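Following: one structure in structure tokens, then a few remarks.
A single protein chain has been omitted; all remaining protein chains appear in their positions.
Up next is chain A:
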Amino acid sequence: MSLIVNGTSVAPPDDPRVSLLDHLREGLHLTGTKKGCNQGACGACTVLVDGERILSCLALAVQYDGRHITTVEGLAQDDALHPLQAAFIEHDGFQCGYCTPGQICSAIGMAAEVERGVPSHVTADLRADAALTREEIQERMSGNLCRCGAHNGIVAAIQATFVVEAQA
């Protein structure tokens, strides 16, 4: 059994009670992923599994045997930040930064969902593909709370990264 975390194969925990979040933070010392509520209510622990965003606090590490897990530590290429990371700096997408790794992983997962045509609660026409409007981004990112209220910057960073990119 093994998990592939940011491209590296790692052993799962011996005890199946260990959450994916605790395994990342305490087992692998990848402390970028944050623990907010530990009960699915804040999104701080969001990571990508095979490109899909999930909550690592509600996941048992053993469930993800053989899967590719990407944390915030795995986004930059050498010294080059992921474009969304750079956009968060450019647009003041954070204050304390605690929710930021979750916000960034979540937004990358969200962009892939939109690309695939997944509708949202605010998509008016279920038959059409949704555009990444401000309202769509707000709804799709509602699983990531920000206690500092940096939402305007977060939405701006997401729009700058994915909407501009899509139009280019």
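Observations on the model:
The working rule: a residue touches a chain if its C-beta (ideal position, glycine included) is under 8 Å from a C-beta of that chain, and two chains touch if they have at least 3 such contacts; residues count from 1.
Everything that follows uses one rule, which is that contacts and distances are computed from a predicted model.
Missing chain, UniProt protein name: "Xanthine dehydrogenase YagS FAD-binding subunit", from among "Cytochrome c oxidase subunit CcoO", "Xanthine dehydrogenase YagS FAD-binding subunit", "ABC transporter domain-containing protein" or "Xylose transport system permease protein XylH". Residue A:Gly40 is the one among A:Gly40, A:Gly97 or A:Gly149 that touches the chain not shown.
Counting the whole complex, the residues of chain A in touch with the unshown chain are 15-17, 19, 38-40, 43, 46, 52-55, 58-60, 62-63, 65, 106, 109-110, 113, 116-121, 123-127, 138-140, 142-144.
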